[in-house]
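What you see is the complex with one protein chain gone and the rest in place.
Chain lettering (A, B, C and D) follows the sequence in which the chains are written, and residue indices restart at 1 in each chain.
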Amino acid sequence: MTADATPALVEEREPAAGPRVRKGSSYPRYLAGKVAGAAVSLLAVLVTSFFLFRLIPGDPVKTMTGGRQVSAEQLAAYRREFGLDLPLWRQFTDYCGKALTGDFGTSYQFRSPVVDKITEALPNTLLLTGTAFVLYTALGIFLGTRSAWRRGTVGDRFNTGLALTLYSIPSFWLGLLLIIVLSVGIGPLPGMFPTGGMESGGKEGFAYVADVAHHLVLPVVTLVAVEYGQTLLVTRSALLDEMGSDYLTTARAKGLRDDLVRRRHAVPNALLPTVTLIFINLGRTVAGVILVETVFSWPGLGGLFYQALSVPDLPLVQGLFFVFAAAVIVMNTLADLVYPLLDPRVAR
Amino acid sequence: MSLLDVRDLTVTYASGAAAVRGVDLRLDAGQKLGLAGESGCGKSTLALALLRLLPTGTRITGEVLLDGEDVLTMKWGRVRAVRWAGASVVFQGAMHSLNAVHRIGDQIAEPILLHRKATPAGAKKKTGELLEQVGLPAARADAYPHELSGGQRQRVMIAMALACDPRLVIADEPTTALDVMIQAQILRLIEQLVADQDLGLIMISHDLAVLADTCDRLAVMYAGRVVEEGPADEVYEDARHPYARALSAAFPRIGDPASRFAPQGLAGDPPDPAALPSGCTFHPRCPVALESCAEEDPVLREAGPERRAACVLVGRPADGAGEAHEKPDALEEARPSTP
Amino acid sequence: MTTTTDTALSPRALARQRRRASVARFWRQYRAERAGLYGLTALALCALLALFAPLFVGSDVSSVTDAPGRPMQSPSAKFPLGTDQFGRDLLGLVIWGSRVSLLVGLLAAVLSVAIGTLIGVTAGHFKGWYATVMMRITDWFLVMPTLVLAIALATVMSRSLTTTVVAIGVTTWPTTARLVRAQTLAVETRPYIERAKALGGGHWHIMSRHVLPNVMPLVLAQTTLIISSAILAEATLAFLGLGDPTVVSWGGLLQDAREAGAVSAGDWWYLVPPGIAIAVVALAFTLCGRAVESVLNPRLGVSR
Amino acid sequence: MTMSPTASDVTTAPLLSAQGLYVTFPGRHGGPRARAVDGVHLDIRPGEIVALVGESGCGKTTLARSLLGLVEPTAGRVTFDGRPLEYSGRALKAYRKRVQLVLQDPSGSLNPRHTVYDAVAEGLRIHGYGGDERTAVAEALSRAGLRPPERFFLRYPHELSGGQRQRVVIAGALVLEPELLVADEPVASLDASVRGEILALLLRLRTELGLSALVVTHDLGLAWNIADRVAVMYLGRIVETGAVEQVLTAPRHPYTQALLSVLPEAPGAPVVLTGEPPDPSRVPSGCRFHVRCQILAGGEAARAGVTDACRGQDLEVLSGSGESQVACHWAVSPTP
Partner (left out) sequence: ATPLAPASQQARAADDGKVLTVAVAQSVDSLSPFLAVRLLSTSIHRLMYEYLTNYDPKDNHAIPGLATKWESSPDKLTWTYTIRSNSKWSDGKQATAEDAAWTFNKMMTDDGAATANGSYVGNFKKVTAPSPTKLVVELKKPQATMVSLDVPIVPKHVWEKVSDFSEFNNDKSFPVVGNGPFTLTGYKADSYVRLKANKGFWRGAPKFDEVVFRYYKDQDAAVSALRKGEVSFVAGSPSLTPAQAASLEGADNIQVNDAPGRRFYALATNPGAKAKNGKKFGDGHPSLLDQRVRNALFRAVDREAIIEKVFQGHAVEGEGYLPPRFSQYYWKPSADQKLAYDPAEAARLLDQAGYRKNGDGKRVGKDGKPISYRVLCHATDPNDKAVGKYLQEWWGELGIGVQLNCLDNVTDPWLAGKYDLAFDGWSVNPDPDFVMSIHTCGALPATPEDTGATDNFICDKKYDELYARQLAEYDPAKRADIVQQMESRLYDLGYMNVMAYPNAVEAYRTDQIKSITTMPAKAGNIYGQDGYWSWWSAVPADSGGSSENASSTVVVVGVVAVVVLLAGLGGFAAMRRRATAEDRE
């Protein structure tokens, strides 16, 4: 869970049970099923996001006015303004109705449409998590493949050991250490990177890009460090599962070179669990990385969510929660749609 | 010079299991050799050893002369060239020997292209021909393995084995998992192909009856060793080695009153290749074991024209095998494995 | 023990003997896993430390009023890891904190695995609408971004250890449920289930005698792995200020360190040890979990 | 060699009887339903061994399972000892004390986490056996040929050879002292050399305990080895039945003939039926075998003038009684 990296090792064996759908179904039917499932899930998320946060004790309107002197009439007026005077079910139907048209209400604390706040922060989050995602996925797959192929060697043991170790490190802690070491600088080591934020501001063109890239380094390094292990381990064990397979012996018997056996035969077969993980990770990129965003003052969705929760800014919280969950659902569905392309056994 | 000449081949797995222990075999072009023996006796290991396909850490000694060239001492590059082009394998369990994510056509064409036997277009054409040869429409090249039935997959494996026109085909239990009727189809197909192309064929099975029906010669393995070898019919009908005899007796002949209500088996458990019994490895289960069998490990010896068997009773002046044959009770009544 | 002749044994004794034998076998195989041994050793040390913490640090390490040192002292002979902002001995606190971190990790994992196993086994065994509903729920939890959900739960409830345990437990069970269900489905297709049915065994018999023992190894491995992530999760929640501020835990120490400004003040001794402790324990559990998994799961064992 | 110890006596009442049994499975994703068992009458008399043979996928296992009440038939009924089988949990439990199933795959039939003792005692525990469990288990094991039984008590399945595992499974069935044993491919996954041992055991149990048995197999040789009577199944239906000697030495149904002809040592040219096993979700009309029938293809049917009947006229379901019967227009036509 933390480190946004739930039992990684666990997911290893998941896909085998997951995407292998029953034989005999055709792709359109399969597709329709998946999409319908996703729609149901989205609806469920909408329901929960509405009701879950209503459990936060307290009167949203009093919270919104922050304890300033307000008369009962004014409070009532606010309630009316935000539709909080309606019976709960009406609030819910209104909310759903609007949500379906992309309107998640107005943030209590920022006084601007939730959608605006989200679209404002979304690119920042995507920049951070997207960059990290690409890097840790590539690194994880590359090292995982090598590790599996040379299992038992010193290199493999070092690789998995390091990955497991980094994987066990709390990301926020690593971030803090990196700030001390690489940002503040210790001893002879100069502080090379900014301590936080996404940009220094006031820059344009190439300087701007360079500036953002400069700010991006440490958070991305932190994320990559704690995340690549999962991909590595999943790839490695998926590949190991395939290693003993007869079709690899067949491939070798055909006279294929070792690396061709790996690239052409082993890896494509072992890809499914990794792909599942990749899509899960991709879905999570939107939820951002609350911790890393906090440590590095990155102006993303995670931080926004955390801020919104502490108020609590219900419309914003609900909207963000929905977006987070929707991203995962959409990605999962996409993954389901991609499987058949990767593995013809799926969806037939 | 024979097509394949295996001399004193031993294979020991990294785990210490001596799966093949000193096997000598010869095979001429156009000949069909059957290799039988119970499960785990080392048949597949032997087959894999012929092309050096065993996992790293396995110790292999002896010689495997393929057209006079020793596979075991070749450079890897040469081994790869020999693989499939010189000798190909139809693996046990075609279900798993095909790569599930590639179309079968591509899989068949892969060795063709790899060994540069044809251009991509040529390979495609050849793939179609091969498929038709094994009785599948060429259009099925676009299918994925899971879209085929077990018998069809086995045919694909056979087509693939023939892709580079090898001189030798090793078929490892090509019919074991199949229904009787499909088994018959496949066997017929193999026989026909061998006859047409003048290949050397090694066919592995534990079904002695099937091998006897298909092959010219038959070798029976027990615990990593060939214990009997000879013309197929003779070995099946009249085996010299007690194990081979027990094995052939296990296949009832329908209509033969002797086997009606008289199933025959062989008591005892197969030996553990990591801890083989002393002396003749078969002696703990042997109904005609002598005391000396516990110490002396007999080598293959002549047991008639073109026949060899590894039993102390074979080739004795008072032909032990014959003697055992006169006491069929020793084998006939299958007994529970109680001491 | 001398080998009593088999004939004299009662079924109960047989069962015990058998269990001993299987434990011994498990241990023999486990010993072969070097990483697992390291993990186990580290864990044993931690567990001992946590269990006997009262003996050598005493519960007053966390007392602010009789803190022995000055605030933020760097490591010295008296305070091997220095002191915190109240002047408390950090070594003592880290040791003391292991109790909460391990406890929360353990409880959360047990909760999570218990829910997951229950739902997984029943959903795998009973087909039909029950399974469909359960799996929908599971899937739903599965797609929730866990940390987000845990934060939300921790916010909704009051700040206490129970909250932390529940928040972690409630958000991490679906993976277990999915795994257990997959395993249950696999077990259910095994002929011995059919045999048990043919012998007259009912649902309860099949689930308790056949399915459960067969998913147990998975559950065991899963528990170990989840403990590891639960410890990380506890630290995360505490770090985000969602833990109980009055108990000493590793994550709480890290948050204290950050709130006290230890990072920019360069008081590494405040920051580094709890982090290392978390990483070491999480790693140890992960290593153990993987070792257990590879011992108990022959499929993985073969391929390694 | 002695012959047929308890020859089938047509007059005794059957112990187990399937009457007009149909089992269909829902088709995949709206496809046509699979008629796995499609009208079967089958009687098993006390002390009789019946072999049910047929190629893969013809519905043998489904039939066996429905006899045990593990699948509920879509139509028709199973009677045991004259009483129809009830599908309530309690009735089934009582029934399953008297009828036992031995499955195809001995390794799979044993829970890898249960010792031999547990596996054998399981049935006793389920049925709340009152007597001395230990003695009962020991007895069952030794009867199944695992002697001395104590030596096997603590073994796990993986510590046993395939043959020993199958014996444990059989012991587990015997311990409840059943009246009937349904053995689904009892030796299919065993090595040829162990096969005979297990079959001999079944025969011995029949003589010692008077057990009746239905042995499901695709191996005709097995039927020859141990059965009194054989029923040949094709695509969910029994197409030929009768005493073993008669059916296997003088088959009347073209399908039985083909099956026998492809046996390696069979005399004459093998009749290799082309194509894959037929699909129970698309049962041809008329004689269900006609699409693959070599007699029809070879023109012999035409000579007998039954071509149209073969193609269009459904055949009667064979009655379950012991006498020799065949479901074939050509075979029953005056000039076969």
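The rule is simple: a residue touches a chain if its C-beta (ideal position, glycine included) is under 8 Å from a C-beta of that chain, and two chains touch if they have at least 3 such contacts.
From a predicted model like this one, the values you see are computed outputs, not experimental measurements.
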item: Residue touching the undisplayed chain, where the options are A:103, A:156, A:199 or A:246; value: A:199
item: Positions on subunit C contacted by the hidden chain, ascending; value: 63-65, 67, 71-72, 85-87, 155, 158-159, 241, 245-246, 256, 258-267
item: On subunit A, residues whose C-beta touches the chain left out of the figure; value: 57-59, 62-63, 65-72, 75, 77, 81, 106, 109-113, 117, 120-121, 176, 179-180, 183-185, 190-203, 206-207, 210-211, 213-214, 217, 252, 257-259, 293-297, 299, 303-304, 307, 309-312
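Just so it is clear, only the chains that are shown with their structure count from here on.
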item: Of B-D and C-D, whichever chain pair has more C-beta contact pairs; value: B-D
item: Mean-CA-position distance for subunit D and subunit C (Å); value: 50
item: Gap in Å, rounded to a whole number, between the CA centres of subunit C and subunit A; value: 24
item: Residues of subunit A touching at least two other chains; value: 23
item: Complex contact set, residues of subunit D against subunit C; value: 65, 68, 70, 89, 92-94, 96-97, 100-101, 103-105, 108-115, 117, 121-123, 126-127, 133-134, 150-151, 153-154, 156, 169, 172, 176
item: Sites on subunit A touched by subunit C in the complex; value: 1-7, 9-11, 13-14, 16-18, 37, 40-41, 44-45, 48, 52-53, 55-56, 151-152, 161, 164-165, 167-170, 172-174, 176-177, 179-180, 184, 186, 237, 240-241, 243-244, 283-284, 287, 290-291, 294, 305-306, 309-310, 312, 317, 321, 324-325, 328-329, 332
item: Complex contacts: residues of subunit A adjacent to subunit B; value: 23, 245-247, 249-257, 264-265, 268-269, 342-345, 348
